[in-house]
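For this depiction, one protein chain was excluded, whereas all remaining protein chains were kept in their positions.
For reference, chains read A and B in written order, and residue numbers begin at 1 within each chain.
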Amino acid sequence: MYIELKNINKSYGSFKASDDVSFGIEKGKLFALLGPSGSGKTTILRMIAGLEKPDSGEILIDGKVVNDIPASRRGIGFVFQSYALFRYMTVYDNIAFGLKVKKVKKQEIDARVKELVKLIGLEGFEKRYPSQLSGGQRQRVAFARALAPNPQVLLLDEPFAAIDAKVRQELRSWLKEMIQKLGVTSIFVTHDQDEAIEVADEIIVTNRGRIEQTGTPIDIYQNPATAFTAGFFGVTSELEDYKAFRSFEEVEEYDRAIIRPEFVKITKKDEVQKYKTSAVEGTVERTAFRGNCIEFTVRCNGSILTARRELDEPRVEVGETVDVFIYRIFITHGDEVRLLPNNAIREESVVI
Amino acid sequence: MKKKVRIIPGFGLSMGVTLSLLSLIVLIPLASLVVFTAKMSPSEIWHVITRKRVLASFEVSLLTALIASLINAVMGVVLAWVLVRYDFPLKRLLDGMIELPFALPTAVAGISLTSLYADTGTVGKIFAKFGIKIAYTRIGITIALIFIGIPFVVRSVQPVLEKLDPLYEEAAGMLGASRVQTFRKVILPELRPAIFTGFGLAFGRCLGEYGSVVFIAGNQPFKTEITPLIIMAELQEYDYSSATAIALVMLAVAFLILFLVNLIQIHNSKILNGGH
Partner (left out) sequence: MAKETQSQTVGAKPSPVVKWLLIGLSVLFLFVMLVLPLITVIQEALRKGFAAYREAISDPDAFSALNLTLEATVFAVVINTVFGLFAAWAVTKFRFHGKKLLVTLIDLPVTVSPIIAGLIYVLTFGRQSAIYPFLEEHDLRVVYAVPGIILATVFVTFPFISRELLPVLEAQGTDEEEAAAMMGAKGFTIFRKITLPHIRWALLYGIVLCTARAMGEFGAVSVLSGHLRGQTVTLPLQVEILFGDNKYMPAFAVSSILVILAVVILIVRSIVEYIGKEKK
């Protein structure tokens, strides 16, 4: 493990930001710290950076305990949420800053800055001030500035939060590509599950100051280990009484029955369907066009659930009675979660 | 041009009152200065302002105001820093005290500083032992001007420092900068426009200051005579032409300072708000 957190605790007054947090990160990987706001993800990032001190526990980087090493000597690059570019410095001076303070030779600084400016594709912008750049360009400069001193670790706090939706998509793939190319161990904080799934090699899910689960995006998505993770990913709906839906195993004690849109198949009455006997009837209450699909809100057995249909499938209208079939359900009990497949399906491997 | 629709009432009245009072109190009296100047020939004005005694007074005024404002610029940043960044007992008292030079009549400050810094005064005594005279020298003038100028830099830097996002310092720290480097390269540039503005305002005020200086200056021609005092002397001799000519120079310098302060602010907002 390149970065390791061991039993970290941190409180702000009575608020517990980190509750016995432990995890490890392999060298060269891109990790996402994912969780709702207030889940303690930024605190973890800031403690690794040295911007906050843990109340107890150890932080190790490359096998060394760094708790008492100040932020400025940890050799970590940090990209701030709002970038914190120095407003009175040009792009060039911003990127050069980390080298200048280390009294690196002028020619070396110049070469390194030129290299980075080229890497982020901002040649010709060296003399501009941050205010003269677009949001995406500022983000790139912040990235280059953090990388200039050749850090072993790169930390990014909500790196895409301040960018408008259109550019965000583009920057995500750009950042992922850059980090892979450079091979720098990176952790970024996000509250956006799509972002984490799309960008990260591995995801650490945080909730209420604790680590819920660590794993690859597909692993976490498909096999949530805790009730929280099961409910956090995707557009989830909750079933009032899952036993009212046919052909599921009956579990005695449970708290919630959670499904995602891809767990639900809705069929028009006149369409052919595979599991007709296991389907139940529901009424479409709302439809919403989502760009690449149509999303339905369906009332069914007293529950409100969300389902999707392709654009080229026959139209389903509001008020229409449809057949609803559920492939599988996450059943939670306390912190535990269990996947209940619909017994009507023989083959296990269903592609989501 | 399109006729503007004004929904809010009272434009005519408020504009009328504003312009009448402004004209009566400020514009017409200032215009009389222009009218009076127009009666004089340029050579006449030149002759007055190049008199040796007048030139010497320019030197005294500029030099003492400059030194006092520089000291206040440094102390202003220190005071603002201490008041914003540190916690200590009686901090609020210290903060409230900064405006004293605005609230205390200059004449009172003048006589008090004079008696403090005279050879027999509490502070002057200490320096007199080393043969340093303060009152009735240029040092005395400078001290009075420091007193007058204290609030300017503090009060212009303080709000900027309060609003300064700690992120900049964190960012500098993450890039390996020491605290001194962070201050010099990151914080100081953020404060610089405010420091210049405060410095400019203090400098302008010091150049025109009269009340606190006349007592401590000693008013010796060529040595400790400030320009406002010369104007005063000319007025007492009913030599309005000379007074006006010298006043013109002072006004020109005051406007120049104002212009420079504005220039800095324009340049600064360009950097912060974009544009090329």
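Here is the rule we go by: a contact is a pair of C-beta atoms (placed from the backbone, for glycine too) under 8 Å apart; a residue touches a chain by one contact, two chains touch by 3 or more.
What you see is a predicted model; the values in this text were computed from it and never measured.
J.: From the list B:Ile132, B:Leu188 or B:Leu251, which touches the chain that is not on show?
T.: Considering all chains, including the one not shown, the answer is B:Leu251.
J.: Which residue from B:Leu62, B:Leu116, B:Ile139 or B:Leu260 sits in contact with the chain not drawn here?
T.: Touching the chain that is not displayed is residue B:Leu116.
J.: Out of B:Ile25, B:Leu63, B:Ile132 or B:Leu188, point to the residue that touches the absent chain in the complete complex.
T.: B:Ile25
J.: Can you work out which residue in B:Ala56, B:Val82, B:Ile139 or B:Leu272 touches the chain that's missing from view?
T.: Missing-chain contact among the listed residues: B:Val82.
J.: Considering the whole complex, not just the chains shown, which residues of subunit B touch the missing one?
T.: Spelled out for subunit B, the touching residues are 4, 6-11, 13-15, 17-18, 21-22, 25-30, 32-33, 35-36, 75, 78-79, 81-83, 85-86, 88, 92, 94-109, 111-113, 115-116, 121-123, 143, 146-147, 150, 166, 169-170, 172-174, 177-179, 182, 204, 207-211, 215, 228, 231-232, 235, 238, 240, 243-244, 247, 250-251, 254-255, 257-258.
Keep this in mind: only the chains that are shown with their structure count from here on.
J.: In the complex, go through subunit B and note every residue touching subunit A.
T.: 165, 167-168, 170-178, 181, 185-186, 189-190, 192, 271-276
J.: Give every residue of subunit A touching subunit B within the complex, in rising order.
T.: 49, 51, 70-73, 76-78, 80, 82, 84-89, 97-98, 100-102, 129, 131-132, 145-146, 148-149
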